[in-house]
Every structure is written in structure tokens, then in C-alpha cells.
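What follows is a short report on a single structure.
Omission of a single protein chain aside, the complex is shown with its protein chains in their original locations.
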Amino acid sequence: MFVEMLPAIAFYILAATAVGMAFMVIASRNPVHSVVFLIGTFLASAGLFVLMGAEFLALLLIMVYVGAVAVLFMFVVMMLDVDFVEMKQGFLQYLPIGGVVACILLAEMILVGAASLVNPGAGVKFAEDGTSNIEAIGNVLYTEYAFFFEAVGLILLLAMVGAIVLTLRKRDGVKTQNISEQIARTREGGVELVDIKPGEGIGS
Amino acid sequence: MQEFSFGQLSFLAGELVLALSVGELLLIGIFVSKYGASIVRYASIAVLLIFAFSGFILNGTGSAFNGAFISDDFSHYVKALIGVTAAITLWFSRDWLKRENLDQYEYSILMIFAVLGMGIMVSSGNLLTMYVGLEMQALALYVMAAFNRDSLRASEAGLKYFVLGALSSGMLLYGMSLIYGFTGTLSFAQIAIVLSGQESVNMGIVAGLVFMLAGLAFKISAAPFHMWTPDVYEGAPTPVTAFFAGAPKLAALALITRLITGPFGEISQSWVQVLVVLAVMSMIIGAFGALMQTNIKRLMGYSSIANMGYALVALAAGGIAGVSGMLIFMSIYLVTVVGVFAAIMQMRTRDGALEGIADLAGLSKSNLPLSLVMTALMFSLAGIPFFMGFFGKWFALTPAFEAGLTWLVVVALLASVVGAFYYLRIIKTIWFDDQAHTFVKAPRSLTLISSASALLLFPILLLPFVTAPARALIEAAAASLF
Partner (left out) sequence: MIELFGMEWPWLLWKLVQILLFVIVLLVGLAFLLLMDRKVWAAVQLRRGPNVVGPFGLLQSFADFLKFVFKELIIPAGSDKVLFILAPIITLVTAFGVWAVVPAAPGWVISNLNLGVLYILAISSLGVYGIIIGGWASNSKYPFLGALRSTAQMISYEVSIGFILITVLLLVGSLNLTEIVNAQAGGFWNWHALMLDFGDPKSLILFPVMFYMFVLFCISALAETNRPPFDLPEAESELVAGYQVEYSSTAYLLFMIGEYLNIVLMCAMLTVMFLGGWHAPLDVKLSFMPQIPPFFWFAGKVVFMFFLFAMVKAIVPRYRYDQLMRLGWKVFLPSSLVAIVIVSTYVMMFGRTAVGLAGGG
């Protein structure tokens, strides 16, 4: 009895955690705490993915968003020297706009929820022949969606170029190490033996 | 499922050329240090021209990747315009960039990326293609807006554009997710089939469509989603603004056209009002917002808002006439706007570039050719009869009149009367005010482009040679959508 309820219990715990953490992201005063709660939200959503049988997506979510994106996010937030208390001053001022956006989103979710009630057949489709998640994704990603895959790759290249354009500054007079040059040094090029006569010095 | 064959790749030959050359040009830019920027620029211009005409040369019509990528007369025509505009902008930005110490090869690379994104947008036959193209284009434009990173205004422009652009992408994605949720497919053709089978339109689909149109309205800077336009136009480097004013607008308009003729052609009752509202607000805000401007780039920003309004009037009329009216209007607008910015970039004294309208005062006394060019361009933008701009508006508004949207045409005419005021004010400043500055001699590329553009605006000169074939192309392009 209890064992059958485990998925439901897990769902309620994870969903409550996700919602609670998401609320804390905007409610907490300290931005670093916000990021920590954001990570909690991600983890709880990853758990929900696992419950839905999308374990590949869950692990990818953790790897990409928690393991890389949120780390860099935290990195930046920790190093920023912004007075966040002051930034929160405008909170009430923008509350109406935020409220409108929230209402629109809520309406959208109700729409989607209502549609799934009306048409219950159109749910998540599971692979029936026991192909694993990663196989199923791999099978369509590189065939049916190859064009999008390549195009998204180009977008990433573009993002890289853009980031470098906007941030890289070539400074003069910076000493850098050229490893191959350093390794290619020979004794002849690096050492000079000078026979110094006593009492005269090298002279110049 | 349609089988993949390499023959399909010929439909996206132009995009493939762009994508492959981006990699090569990046390597050239990195490893050739001395003339790298120049080599990359001229190679990019060549690549962009190849892209522009590849559609017409190969002339393949069909779709690749299960209908995700459509190649037809419409996409050929729009891509040709985009490619040529981008190539011209790239060519005449050289001098400006050099003077501002911004001559880096990445500028050309970003331009190619933007055009590639636009190409994908124009050819999209699938919600995913559309989004991928839009993002690629937008990302390149964000970076280009902030290209002069040491300038506070350019950084602000880039940031503002980025934040609002991200917001618009979010709205677009919401709309797309709703459409996907309620139709169960991403493909335009499938959506059209699903929608034609329904007797009443689902609320969810209407909401999704409105969200998508709002997201795209951001990209064409139609009111009430125009907030970013004046600031970005003013802050971005002038050649970048010249590019912003033309090609991206056309690409986004083409995308809207594809949406309302393809997947949502059956439910015109749900999008016509949206387009009408966007058009009316754009025309009014564009006309009245420009009145008080003192910066000519800001003024052009408001002018482009108003012009997008006219283009949307044509689209709201719908049908082949509406689409071809939009294409004619946009073609003429692109020619004009490239010329206007080439003229604006000639406003330079020894101390640097000038952007104030007052700086044009008495230009006729110091630089007669530039004043004549500027006058012709402004007359055309104002829609004075017998300049091409007049015919642009004529073709944009006639379909709406015929479709019974008389009041919309009246609003458009009133807005263009208000608009004429500030265009004429510039002409007055040029010819009747006391001389303010003497501009330095402009590089030949700028004078050439601005004069060519001004000459093209006299219909008598090109009536027989250009107009007739162009009309035929546009009619074919518009017809290919239906």
C-alpha cells in the first residue's frame, strides 16, 4: 500500500520543494541565497523529470544548469558589488506590471490545463519498445532535427564570437608565456659562457 | 516523413554558403593580422552577394527537412533584398569604422551571422526554424548594437536591445508553446491543416497567435512594442543603425507574412484586428514622436516606426495584393533608408561625427550635392508625389482601401501628413538656415550610395528598366505564398 504511494509522495515533496524554492528565489534578501534556492528549484525539477521517466533530461538539467550555468551565475553574483537593498526599492513600483505578467502566465497555464482535461489522450508519449531515453533522443536529434541541431550550433558559435567581441581587450605590454618557444630553447641560445679575466669584470 | 536527400540542400545553398564561409572568415580574421579586417570585409561582401542571388540563380522551389525550410519565390525575393542591403551597408561602413577605431573583422562576421539568421527566418516552415533564425539574427544584432563597447551610449543601446529582445523572444516562445500545445505540431503546413479542420477557433490558438505577433512586433519595432527603437537607433554606431533600419525589419515582416498566409491563413478574423491595432498605433506614435526630436538618428527611429505601420496596413489587407503591396513598400523603403543613412554618415567635421538635425543648418551653402541628395530622400520619405516614396505608400494603402479598411487608410494619410512636417523641417534647415558646420570630404562609397539611392527615387529614371521586372518579381513572390 505504502509502496504504491511512493511515487505520489515523491511527486508532492518534489513539487512543493520546487514551488517553495522558486518563491524563495525572489523573496530572499541576499542574492547569493537566491541563487542557492534557484539551484534547489533546478534539483527539484530534475527529480520531477525522473518521476516522469525522463531521466536523461533530468541528468542533463543537473549537468548543464546546476553544474555549469548556475555556478557561473553564482560566481558573478558573489563578485558583484551591488547594493541589493537599494535595488529592491523599486519592487512595489513594478508590482502592477509584474502582477499583470503573472496573471497572463497563470491564464496560460489554466488554458493548457483545461485543454488536457478536455482532451486527455494528448499527453506525454512513452517509447513502447523499451528504447532508453538517450537512444530515443539520439535517433531523432541527428536525423529529423539535424537542421536545427546544426543551426543551434551556429548560434553558440555566434554567442562565443559576440562575447569575445564585447569583452576581449588586447593590452600592450602584457607578458605571456609561449610554451613551445620555451621548450624549444636550446643550451646554445640560452647560455653564454664568458671568460672573465680576474680584476677586470665583464666591462661594457 | 519525407526522406532526406542531398538534393534538398540546394534549397538552402545560400545559407550553407554563409554558414561555411563564416568559419573560414573567422580563421582568416584570427590568423591574418595585418589586412585581416579588410580581407574579411570584402570576402563577406562577396559572400553576401552570392547569398542574395543564389535563390534566383538556382531558382529551386520546394522544401527541405520535412518542410522545415521553404524555398520559394517569396524567399528568393526577400533574401535578395536582405543580402544586397547587408552587402551595401558593410561596404560603406568601412570608412566610419576606421575613423572610430572600430575596424575589426568581427563586424563582418556578425553581419554574416545576422543575414544567415534572417535567411532562416524568411524560409522558415516550422516554428522551430523560425525561432532559431530569429534568435540567430537577434543575437548578432545585440552584439552589433554594442559594438562600440567603449561608448556608454552604445553599451546602453546594446543592453536595452538585448533585454527587450529577450522579453520579446519570451513572448514569442509562449505563443509558440500554446500553438504547439493546441495543434500538436510545429510544422506550418500541419498547423494549417489542423486549423482548417476546425469549425471554431480555439481560444488557446488565438492567444498563442497574439503572443507570437507581439513578439514579432518587437522585432519590427511596431508600437506599442517600439520602446527600444529610438534609444537603440541613437546609441548604436551609425552604420549599424543603417543596417537595423532595413534588413531585420524586412525579415521580420516576411516572417509575419509567412505566418498569416501559411499556418494561420484560415483564421484571418483572429489576426486582422491585431495587425490593425499595431498599424494604427505605430503610425500615430511614429508620426507624433518624431516631431520633437533633435537627433537625426532618433528621428529616423520614429520614422521607421511609422513606416512599419504603413507596411502593416498592407498586410492587414491580406491577399496577394496586400503582400505585394508590402513588398513594394518595403523595397522602396529599403532603398531610401540606406541612402538616408549614407547621407547621415557624411555629416562629419574634423572633431567627429555629428548627429543633430541643427548641424545640417545651411548645408546647401557648403555642400550642394549632399543637400540635393538629402532633399530628394526626405521628399520621398514624406511621400511627396512623383517620388518613389509616394508610390510605395500608394501600393501599401490601395489594398487596404479595396479590402474595405477605409478608416485605416484615412488614419495612414493623416499620419503621413504629420510625418511630412518633420521631413520638410529637415529640408528647411538645410536650405534656409544659417550655416553651422562645414563637413569634411566624405569617402566615395558614401557619396556613391547616397546619390544612387536618391537617383533611384525619381521614377522617371527607372520606370522602364527597373520597375517592370521588379513588379513581375514581386507579384510572383506574393503569389507563391498562396
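A and B are the chain letters, set down in written order, and residue numbers restart from 1 in every chain.
Here is the rule we go by: contacts are C-beta pairs under 8 Å (C-beta built on N, C-alpha and C of every residue); 3 or more make two chains touch, one makes a residue touch a chain.
Please read these numbers as outputs of a predicted model, since none were measured by experiment.
J.: For the unseen chain, which displayed partners does it touch in the full complex?
T.: A
J.: Looking beyond the chains shown, say which of A:V71, A:A146 or A:A163 touches the absent one.
T.: A:V71
J.: Could you pull out which residues of chain A are in touch with the chain that's been left out?
T.: Residues touching the hidden chain, for chain A, are 3-4, 6-7, 10, 30, 32-33, 36, 39, 50-51, 53, 55-56, 59-60, 62-63, 66-68, 71-72, 74-75, 78-79, 132-134, 177, 179.
Rule of thumb we're sticking to: only the chains that are shown with their structure count from here on.
J.: Using the average of all C-alpha atoms in each chain as its centre, how far is it in Å between chain A and chain B?
T.: Inter-chain centre distance comes to 33 Å.
J.: In their shared complex, at which residues does chain B touch chain A?
T.: Residues 1, 4, 19, 22, 26, 64-66, 68-69, 104, 106, 109-110, 113, 116, 120, 128-129, 132-133, 135-136, 139-140, 142-143, 146-147, 149, 158, 174, 178, 181-182, 184, 203-204, 207.
J.: Taking the complex as given, what residues does chain A use to touch chain B?
T.: My answer: residues 105, 107-108, 111-112, 115, 122, 143-148, 150-152, 154-155, 157-159, 161-162, 164-166.
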